[in-house]
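For reference, the structure I am asking about is given below.
With one protein chain held back, the other chains of the complex are shown just where they sit.
After this line comes chain A, so read on.
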Amino acid sequence: MTRKDLDIIADWVAPKSRVLDLGCGDGELLVRLAQQKGVSAYGLEIDPEQIQKCVERGVSVVEQNLDKGLANFSDQSFDTVVMTQALQTLRFPHLVVEEMLRVGRECIITFPNFGQWRARWHLAFSGRMPVSDLLPYEWYDTPNIHFCTFKDFEVLCRDHHWRILHRQVVSESPVSAMLKDFLPNLFGETAIYHLTR
């Protein structure tokens, strides 16, 4: 996660609210939210090394396999449920978002934009699936099984009647950062969505 992503997410989270971070990694976002927003937050994580980092940072982290769902959380028990850079790795992304909106009043989701020009360029001219810094895996050996573009995601939201409270695109390269506001689906590298029902 980049600083920009963190800034945007932190902006959308209400002070003192209850936050659940799905796949919280090393707890970077949770530390940030605790410091800046005074939230009471929990991270769910499965990787022992990441959990160790969270414990060292004093983050409340609970070992849980997200593949088994969120059935242990009751309806609307959190203000915001966050999931960063994991949507494309899920077997049923739309069901997970439904679950996030059951457990939380709002959710924040980030994912890499497969419609970004470099991905398009790569597929169009080399005829092969893109492999880059952002998407470093070969197609046959990747956790990323459900890539989508901003436009695809907007359609998904519309079809499921999820309300988009905010949307932001982030680009690291300076040129893309300049152009992303005009043609987000072409120049945005990372999408950050803030949803509710």
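Quick note on the criterion: a residue touches a chain if its C-beta (ideal position, glycine included) is under 8 Å from a C-beta of that chain, and two chains touch if they have at least 3 such contacts; residues count from 1.
Here is the rule we use: contacts and distances are computed from a predicted model.
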### Query
The chain dropped from view, which UniProt name applies: "Penicillin-binding protein 2", "Homoserine O-succinyltransferase", "Anti-sigma factor antagonist" or "Amino acid ABC transporter permease"?
"Homoserine O-succinyltransferase"
### Query
Given the contact definition stated above, which residue among A:I51, A:V170 or A:I192 touches the chain not shown here?
A:I51
### Message
Among A:Q35, A:N72, A:S126 or A:T196, which one touches the chain that has been omitted from the display?
### Response
A:N72
### Query
Which of A:Q36, A:S60, A:Q85 or A:T142 sits in contact with the chain that's absent?
A:S60
### Message
Considering the whole complex, not just the chains shown, which residues of chain A touch the missing one?
### Response
18, 40, 42, 48, 51-52, 54-56, 58-64, 72-74, 77
